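For this view, one protein chain was removed and the others were kept in their places.
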């Protein structure tokens, strides 16, 4: 189990391999990669900058992972979230969950994403043709997170 | 969009990269890797052989992928399913789905796995200390697939 | 191809996985008996062979059928030239 906040890119395939390595009881690996889109709210995005709250970020992610472990029968979970400046098509976030069966892996993976989106202190600022702007929180993300409570 | 049935192993990370490559509208990539477990129904498993129905297999998988596309707003989907003889910790199946937002990607990915498990003509035979045996279909897999209808 | 006599409509029948092992064969060409028009009729015909056939294809057994590589029901029609496959519930993924 690990959380990492980093400026560098990650290798999703290698992380998937590593998370299940050495545990022959793993039958299911669910994962999610979030990617910078070239369009948001109808405007072309040329650059995305992710700011966070150092110290709280890792703590919040670890609590979210611990919550997932308490809710589902999973073996391991990994969250990598990048910060700094990114371009469209760059990877932002990776969540990987291993378990014996797929139901738990899917549930926990989606839960981690939903909670991360609404509870971990990251903020996105995007550059469009009209300048830079902070991304607004989406009500649909709140609704997605509320499903789990 | 593609389905592949093959004896060779696959590189999940590379397939994830490739599926989203060239489409800057992709914001979400959900994926699932199914792995041979060293234990089933309480018995140690030393080997797993996957048989299929050549011809029908590809057709069934393509229909399942088409169904996913008709239900969710996704950009692309990939299913790779291995056949032949495998060992514990070997990869069996890969499903990858790309979309603009994570909800659709997660839904479609889990749907593909649930339908594949109950509608694509694959059969598992496992070798345990007591000899070889065909794996029994699980009622929980039927129930999982029924959620979508 | 020479025209077939209507009384010798041939279908190809496949037996897969555990069913192949139980029945001791993977496939056969079968002249559709008079009156066999659908999956239920073909299964009944095969059961009448007795022995492992009546056991493996017994109504209580979970047997799936595909006609021309599409999942079929008891009422799915069977016609000359069709490929009919019998197999256990699938266990892939």
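Chains here go by letter, A, B and C, matching the order in which they are written, and residues are numbered from 1 within each.
The working rule: contacts are C-beta pairs under 8 Å (C-beta built on N, C-alpha and C of every residue); 3 or more make two chains touch, one makes a residue touch a chain.
What you see is a predicted model; the values in this text were computed from it and never measured.
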item	value
Omitted chain - touching chains that are shown	A
Options A:50, A:68, A:86 or A:108, residue touching the unrepresented chain	A:50
Residue numbers in subunit A that touch the chain omitted from display	34, 50-53, 55-56, 59-60, 81, 92-93, 113, 116-125, 134-138, 141
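Keep this in mind: only the chains that are shown with their structure count from here on.
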item	value
Rounded Å distance, subunit A centre to subunit B centre (Cα mean)	23
Approximate Å spacing (C-alpha centroids) for the pair subunit A, subunit C	50
Multi-chain contact residues (two or more partners), subunit C	none
Junction residues of subunit B - those touching two or more other chains	34, 113
